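Only one protein chain is missing from this complex, and each of the others stays in its spot.
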Amino acid sequence: MTGVDVVFGETSATDRTVEIPLSHLSVELGHLYMEDLADGSVDLSAYFGRIASWTGPDQLADLARVARSRLRASTCVLVDDYAAAPLGPDVVVPRLIAAARSAGLTIDYIARESGCAAPLGGAGPLAGLQPAASLADLVESLIVADPAAGFNGSRPPAHENGWLCNGVRSPAGGARQAMRAPAAWQPPVENRAHRHSIFLDVEIWREQGPGRLWSCPFLATVWQLLRLGQLRVLGQPAVTPVGIDPDDLPATWAQFPTIARLPGRAAPFAAYRTLSVLDGRFLPVEHAVRMTLGQVAVDPIVAEQTLRRAGRENVPLPAELPDRVGHVFLGG
Amino acid sequence: MILFATSDKGGTGRSVTSCNVALRCALRGSDVCYLDFDFGSPTAGAILHVGSAARGIAGGRGLHSYLEGSVAAPAELDLWRHIERAELRPRPAGAGRLVLLPGDEGGGEFPIDDEMIIRCQRLLRRLAEEFELVIVDLSAGRSYALQLVLEVTARPALQAMITRWLVFHRWTRQHIIAAAGLAYGEHGIVDTGAAKGHDRDRLYDSIRFVRTAVPDPESSQFAGLLPTQAAWLQEIDAELQKLAARQRVGRSVLLGSVPLDPVLQWREQLIIDSDVWTLRIANLETNAALDALAKDVLDEDSWEGL
Partner (left out) sequence: MGVEDGGGAEPGDAPPAGAAGGGSRVLVGEVRTGLLAHSRALTEPEATAVVALRPGFQVRVSARPVPHTVSPDLTLGVHCPVPSASGARRDGLGTVLSRASVTGGRLVQASTHARIILGGPRSVGRRRPWAHHLAHPGGIEVGGRLSADDLADGFLLAETGDGPGTTLDLGAVCGRLLDQVQESPILDQKPPFRARRTRFRFVLLPCGPPSAGEPVCHSGSADTDTTSDRSPAPGHVCRVGFVVAGETVRTLRIHGSGLDLVSVVGLCEDLALHDWLLTTVQHVVAGSRVRAGGGGRLPSQLKPVIDHLLHVWMPAARIGEELLPVWTGLEQRPGFSRQWESLVAWIRDQLALSLLAGLGDGAR
């Protein structure tokens, strides 16, 4: 021993993962299909009015598990422009802002669903890199399927292209060796079911044309992960909100940021927890979202950073992602 | 190199000959493994004197189980530990590895699915990483096994590897025509391979033929023949040579020719020096032919494009 401690470090050998600002709660003020906006069948003021009665400051502080005086909450709306977009941002955004305002609500952020499926990389620190095709591809690669009983790693995980489930599918009558008896039918089983199975099988994507068509529940999962601030690309935030001017809006969604910040003193977009106040018709979608979230393993460094920060802030935070996601489903 | 052993007809001597080639290549110092892809009847263990795997391996660890996906890796038998011939144990000095991947006992033919293709490709690529010579003994004729390996060898990971084909046939009219058909005919190796994405010319160039159990009219075996019979034999042999040339399976694509041998006639087995020199049951010519075949298999010149 010379008594001299040599510390040898190479920066490229260690990960650098950026932290992003976090609110206590991200509140999603409803979700509408583009058709609902286009045909004018929905009374937007009444719609936001019903949402407002569930998003009072006391209710939010309660859900965020912090004192009302400390509460940092931001509000957001996701525009459903992925499948079809008959109306552009210049029409939709002012309408949403006005309707929300008439119900006493402020929208802080407006995001577009198509952004979750759009090519990544290009701007900012990710310029020139092609780290993942899109946010959706990134999240798909984070899925660690809930293993069925008996799965010991000897085979690759059963991989039904484009589908994810919460258990074991009913076996398909596949190929068998010659001169063997055919297999009998068996029911599907939910993993760790409570007495009886509630088996759920969700379409994640479908092959369409040259690429993939991502399913609505899967893009909604990506959306939840963005709101929870859990997505990074090569250690950098996957998406950063971009400020917009409501008086100067583009006509097409492609020219609109993935997440747009409206003028005002908004709390950070991402949050420890999320609350979505939605029509009851979205329950199946959100069921699928919860199931999928429960099988997403985010970068452990990010997960760790978030938990540590919540600890420092004295905000109780469950380690499991689905438990950070709250819903209110409205009746008709 | 991955070497696929095929034949159109059954019972040509494909397995016996390729087992002997495997042994001789290993004795010359190469690391060799032998895969029993004759899924309908996995009996390579019997030829290689491995009693415990004579009809395939028990316990669901063979190639059938692997390809179906029920085991992560198929059983590999180190033949220097399993061959039941005293002369070959322990591993002779200077010999390379010699490993058998048997099929499953009771295993049968199976149709092919995508997962199986991936598993087969993984296995062959891994074995080619460890062994200089990977011999795959396929079922006779246009089989699932042949379809599977044609599919697999067209995949990118294997396209970069050296893959070659041996078509075995007996020295008769019917066998010559059948062998040519399997190689070049409709739904044959070249045809099917090209449809699956192989380069047609390259695939064509990678096929060689091996004649088995060839009666040599000159040999002492036929010494007792009547002059008319001997003349007839000569004539037939000449005719067959012409037929082979017409069928494009003539000398230029001939890798070797194994004479009709009394031992092989009666028993499928490995021919080793003691059979020739001590026991004096196998013919010297057979020994020489198998040696030449083993040498030529590993000799790049034998595989030069035409």
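Residue numbering begins at 1 within each chain, and the chains themselves are lettered A and B in the order written.
By definition in this document, contacts are C-beta pairs under 8 Å (C-beta built on N, C-alpha and C of every residue); 3 or more make two chains touch, one makes a residue touch a chain.
Keep in mind that this is a model prediction, so the values were computed, not measured.
Contact with the omitted chain, checked across B:Gly94, B:Pro227 or B:Gly305, is made by B:Gly94.
Within the full complex, the residue among A:Gly40, A:Gly209, A:Pro300 or A:Gly332 touching the omitted chain is A:Pro300. Considering A:Ala118, A:Ala145, A:Val189 or A:Ala254, the position touching the chain not shown turns out to be A:Ala145 (whole complex). Between the chain not shown and the residues A:Gly153, A:Pro210, A:Gly264 or A:Gly332, the one that touches is A:Gly153. In the full complex, subunit A touches the omitted chain through residues 8, 10, 12-16, 131-133, 137-138, 141, 144-157, 191-192, 232-235, 238, 293-297, 299-300, 303, 319-323. Although one chain is not displayed, subunit B still touches it through residues 29, 31, 59-61, 65, 70-73, 93-94, 121-122, 125-126, 128-132, 156-157, 160-161.
Criterion: only the chains that are shown with their structure count from here on.
Inter-chain spacing, taken between the CA centroids of subunit A and subunit B, is 56 Å. Contact residues on subunit B toward subunit A in their complex (touch as defined above): 40, 64, 68-72, 107-113.
Listed in rising order, the residues of subunit A touching subunit B in the complex are 154-155, 174-180.
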